[in-house]
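The structure appears below as structure tokens.
Complex shown without one protein chain; remaining protein chains in place.
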Amino acid sequence: MNYRFNFRDIWAQTDFILEGILVTLALTVVTMLSGLVIGTLGAAARVHGPRWLSTMVAAYVEVIRNTPLIVQLFLVFFGLPSAGIRLDAMTASMIALGINLGAYSTEIIRAGLEAIPRTQVEAGRCLGLSGVQVFRHVVLFPAIKVIYPALSSQFVLIMLATSVVSQISAPDLFHVASIIQSRTFRDFEIYAVVSGIYLALALAMKLGFAAIHHLAFGRR
Amino acid sequence: MIREFAAIDVYYLLLAARWTLALTALAFVGGGLFGIVVALMRVSPFMPLRALGAAYVNVVQGIPLLGWLFVFFFGLPILASVQVSSWVAATVAFSFYAGAFLGEIWRGCLQAIPRQQWEAGAALGLGFGEQLRHVIVPQAVRVAIPPTVGFLVQLIKNTSLGAVIGFVELTREGQLTNAATYRPFTVYIAVAAIYFAMCFPLTQLSRRLERRLRVAR
Partner (left out) sequence: MSLVELKGVVKRFGTNTVLDDVSMNVERGEIIAVIGRSGSGKSTMLRCINGLEPVQGGTVVVDGETVSAPGADLRALRQRVGIVFQSYNLFPHLSVEKNITLAPRVVKGIDPGTARELALGVLRRVGLAEKIDAYPDQLSGGQQQRVAIARSLAMQPKLMLFDEITSALDPELTGEVLKVLEQVAAEGMTMILVTHEMGFARRVATRVVFMHQGRIWEEGGAREVLEKPRTPELATFLDAVLH
């Protein structure tokens, strides 16, 4: 092995890398929020919705979970324009990522709602609570407690998965890496550094979620 | 030259899907080997081994697959001082990646077997390896099959990223077809449908196996 590693050229690109990190984080936050909204609505439709709606949501979940994210992204970015819908790379990325995470969170949230025993709902009703009051006071908190671990690891996974948006040139951290690669020809070094940054982001997210879990559910 | 998207293109896509399956198979074999080692490390009685296994899993799962693909694609030549084909780079990267996930799944299955089973083995005078081989693994395998089949679906979908290092599989073939026909919507719908046709039966199988397992208990 007589390769000489050189990280100096990459160090010179720090500002550019920081911009990429910011874009990746912004994409992650937007995706988490939209995924949560879609997932909540989807789960509600699956559990309480009319038959046709429940079936449609189930189909959405299956289609998304059984096809690759990158193909979904290509469909939104390259495919939609032929239907007259032209989106810039960032918008297309947010839409594809939100739809993708929405399917996974629908399943996670549905499982959480179904984990609450029917007897709990019944006990609430027997005290004269309305359906909404039962949901708000009896079901919601325990369901979140069940959902939280799976959902937070899904959030970390989607942060890592945002890297595919580089393939449609959305200016995220991974795309920044490919630009730096073409400027410096330091192929291995730049991808090693960027991988390290993703690892740090993933660990930070895990720690953050663990801290929130401790604060929210850590009585005693 | 732009030409029409035709039945022949679907045929080519289907041919390319073979490479998706081939890469999945290679990654599953390679990842399975890594996975067995990691799972055993993580249940071993020696702390340093357990920590090493955990570190591997955390590092692999904390970095995007794209990152690993490029790191191996550009890193392997440095390590081996020769150019490697995208086949080699993709197989190594996917094996390395799948190993962490399979290792975690299988560790969970090993640990799902009650402690008393180990103790019962020990009480009969079996060593750690013998307890594993004769008592724990035979029981854990049954539990492991449904999530392992489920992971195969992840793996099939993930091979789509092999396209970025020039590995020609289904997604890459889709990009090439699109470049030739410029019918992106049709092409990617066809690509998605082929992935769905490969993944959905496995998803269903995994679910059915899991349900059967739950009933059997």
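The first chain written gets the first letter, and so on, giving A and B; residue counts start at 1 in each chain.
We take it that a contact is a pair of C-beta atoms (placed from the backbone, for glycine too) under 8 Å apart; a residue touches a chain by one contact, two chains touch by 3 or more.
Bear in mind the structure is a predicted one, so any value in this text is a computation, not a measurement.
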Contact list for the unshown chain, restricted to visible chains = A
Among A:50, A:84, A:128 or A:218, single out the residue that touches the unshown chain.
-> A:128
Among A:101, A:138 or A:180, residue touching the chain not depicted = A:138
For chain A, which residues reach the chain that was dropped from this view?
-> 119-120, 122-130, 133, 137-138, 141-142, 145, 219-220
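By definition in this document, only the chains that are shown with their structure count from here on.
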Quick one: report the Å distance separating chain A from chain B, using the average Cα coordinate of each chain.
-> 21
In the complex, go through chain A and note every residue touching chain B.
-> 1-3, 62-63, 65-72, 74-75, 78-83, 156, 160-161, 163-164, 166-167, 174, 177, 187-188, 191-192, 194-195, 198-199, 202-203
Could you pull out which chain B residues touch chain A in their complex?
-> 58-59, 61-68, 70-71, 74-75, 78-79, 81, 153, 157-158, 160-161, 163-164, 171, 174-175, 178, 183-185, 188-189, 191-192, 195-196, 199-200, 203
